[in-house]
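All protein chains of the complex are present and in place, except for one that has been dropped.
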Amino acid sequence: MKKVKSLKEAVNLINDGDTVSFGGNVLHRAPMAAVREIARQNKKSLKLVKTAGAQDIDLLCAMDCVESVDAGFVSYETKYGLANHYRQGVQSGKIKGNEHACYTVICALRGASMNVPFMPVKGLNAGDLLVKNDYFVVVEDPFSGEPITLVKTIVPDVAIIHVQECDEKGNAIIYGPKFEDILISRAANKVIITTEQIVPESRIKLNTERIDIPGFLVHSIVQVPNGAAPASCYKKYEVDDKSVSAFIKMSSKDEIRDYLKAYETKDYLGERMGRRL
Amino acid sequence: MKKVKSLKEAVNLINDGDTVSFGGNVLHRAPMAAVREIARQNKKSLKLVKTAGAQDIDLLCAMDCVESVDAGFVSYETKYGLANHYRQGVQSGKIKGNEHACYTVICALRGASMNVPFMPVKGLNAGDLLVKNDYFVVVEDPFSGEPITLVKTIVPDVAIIHVQECDEKGNAIIYGPKFEDILISRAANKVIITTEQIVPESRIKLNTERIDIPGFLVHSIVQVPNGAAPASCYKKYEVDDKSVSAFIKMSSKDEIRDYLKAYETKDYLGERMGRRL
Amino acid sequence: MMTEGYRVSDIMTCCISNMLQDNETVFHGVSSHLPMVAMKLAKSMHAPDLVHLNIPGGVNPSSIKQASYSSAGADLLGTAEAYFPLEEVFDLSMRGKLDVAFLGGIQFDVNGNVNASVIGDYHKPKVRLPGGAGSAVLIPTAKKAIIWRVKHDKRTFVETVDFTTTRGNLWRIVTPLCIFEYRKGKLHLESIHPTSSLEEVKNNTGFELIYDEIKYTDSPTNLELATLKKIDPYDYRSIEF
Partner (left out) sequence: MMTEGYRVSDIMTCCISNMLQDNETVFHGVSSHLPMVAMKLAKSMHAPDLVHLNIPGGVNPSSIKQASYSSAGADLLGTAEAYFPLEEVFDLSMRGKLDVAFLGGIQFDVNGNVNASVIGDYHKPKVRLPGGAGSAVLIPTAKKAIIWRVKHDKRTFVETVDFTTTRGNLWRIVTPLCIFEYRKGKLHLESIHPTSSLEEVKNNTGFELIYDEIKYTDSPTNLELATLKKIDPYDYRSIEF
């Protein structure tokens, strides 16, 4: 069972209508090469799940790949402003914006990792989110009789996580903040890892205790150097200011298609390189 | 706020009737010095919580410190046989044996770490445990209408965890298997760390990414070299066969009092040593 | 705006710093440079054992100088004392052990309702906002929820919010003009920054101000201003202005 695949092959595993969860947080270690490939392959009706997304969600909304977004926060950071494609999609009614508190996304994914239909949540006990969304319900705790909020479990069909290092079995190490990546690797039915570098098993073995995702949980591995760009990747590169700033200004799908096209050489570099040992 | 205390001071924080959870698993990295001190201080009516316990639970049952035990498994390992003091306590009706699947202890502690009154559990759907225990209840999932089991949350008043290294702030590193120790450090109201060695902050700083329990979660720190003995402590010492075998044969409280007495010099060594820098 | 050697961003940072006490666990989210600097200021001044928590999970980063474009990047982890990720910060707050949370919001009304979600109908909004992030669970559970905004106008402080992302249990709202305190279910004007005036606050607030007496926020001290220069040499505290 060969797990190492090309970016095209791996993204091809995603079906229209799938629930997809991305690793990273806002402009940090998001699996942007895979996101771009999803857009190139013109996937449809995806249900995106993430605590806090930025260009990953915005780009797929722009290219009409998205049916719904379950998130606590969708926006670029201070410097870059709002996620306008996402906003317009929701405002026009094309995209369903399912607002969560970031923590309720986490709880919904914990529900998936434990394979239970809901997760109780302490904090969410006031306000309109509770009223307007059918994925929250307040019930009576059968032990105490007190009210408690439940959030409905979300099971991602696919999780895509970008890491710095991974061996051919899928044993993956994330350097720096892990965000919710470990959780989504346990919540999803299928885990796709994109990695800066495929390293020899012998090298990963030196850091056994630091493995964040054991290989047997991983379905597919893609080598994509700079696979998080223009988001940052700790110890590898910073946010690509020029690319994000340029994207922010784009309003037409044609402009964005050119933007995606311009990334092709970079995004497909890993498979041409083969394994770098 | 000085966190470093003597073993006596730290154990003195435990009140009669408290719910107490121990780190480690069966004969591995159990906080045995603290357990012995609990027995010496003659604590009463403790409610013990652990997935799989051995001498820790057995000793406190022998010394009449225990009101109830919530556990999935209480026994020594193959070589040493059964936990006879625990068994006799339950059989005589002195101690309430609340049997869990190990996982339902984990779920009950996850409930505490999230401060929710219960945790849904997938697997527990058949058998008498469900019927005979009031901490399990089957309800209807409000989203699907299907039945789902809930386990009632257990909030330890105190968690006692033995580690290999900890600094004066409480930043603690566990080498080898962590068992449920990280979870109980998040579930309990008060965390007491016993440590083989208090190391300088500068040394812990070299291993920031390996810290399992950040200091701000820790209430008290006790230096106790060999504090897990006669249980094993990874990279430090193996199970003390002689001590466990001797204990297994003891049936009277007087014999066990002598056994506890004989450990005093060792158990109080850390405070006499002061900080070993 | 500069008065007596300090700017609005300075007084906001300093008054927030003074709200923080030693040993408190304090969390800030993304795009939260001003509170991040305020936390570092408090640690340098009067709260050395304050516990700084953040999204990348760096407990007590020894420096914030590199957290340039973001406050969710890895920079806060690189120099940290331990790793404590966002998931766990939430759990901590649920357990009642998060002392202070810094949160945002787009609209606030006198009754302490917070909107970070939408303008217009929730399901087909006129404006879809970024979302409340952690607010809806942190405001009800943190011991003290501090909102900071760099905008103080009638579109922000409104009679009634369009949507209630969360409500209640606010502690303070700090704006460029003043500090509100949430008490007995209402926002009270606690103090006006010396850089502003009662009139300016009134003219820029969409609800009737509630106050017993007019008080003014303490001006930053020279020591605070000097410390700010040291810990925040690139002036991240002004990034949102």
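First chain written, first letter: the chains are A, B and C, and each begins at residue 1.
The rule is simple: a residue touches a chain if its C-beta (ideal position, glycine included) is under 8 Å from a C-beta of that chain, and two chains touch if they have at least 3 such contacts.
Being a predicted model, the structure only gives us computed values, none of them experimental.
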Message: Let's see if you follow the contact definition: name the visible chains touching the chain that is missing.
response: A, B
Task: Consider the whole complex, including the chain that is not shown, and state which of B:4, B:101 or B:222 touches that chain.
output: B:101
- prompt: Taking the entire complex into account, which one of B:191, B:211, B:239 or B:256 touches the absent chain?
  reply: B:239
- prompt: Among A:12, A:41, A:113 or A:243, which residue is in touch with the absent chain?
  reply: A:113
Residue numbers in chain A that touch the chain omitted from display: 1, 112-116, 169, 171, 186, 205, 208-209, 211, 214-216
Message: For review purposes, identify every residue of chain B that touches the missing chain, sorted by number.
response: 25-28, 51-52, 71-75, 77-79, 82-83, 86-87, 90-91, 93, 96-97, 99-104, 106, 121-129, 132, 176-180, 183, 232, 234-235, 238-239, 241
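Note that in this section only the chains that are shown with their structure count from here on.
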- prompt: If you take the mean of the Cα atoms for each chain, which one ends up farthest from chain A?
  reply: B
- prompt: Any idea how many Å lie between the Cα centroids of chain A and chain B?
  reply: 37
Task: Could you put a whole-Å number on the gap between the CA centroids of chain A and chain C?
output: 28
- line: chain B and chain C have mean C-alpha positions lying a whole-number Å distance apart equal to 40
In chain A, residues with contacts to at least two other chains: 121-122
- prompt: Can you list the residues of chain C that touch 2 or more other chains?
  reply: 94
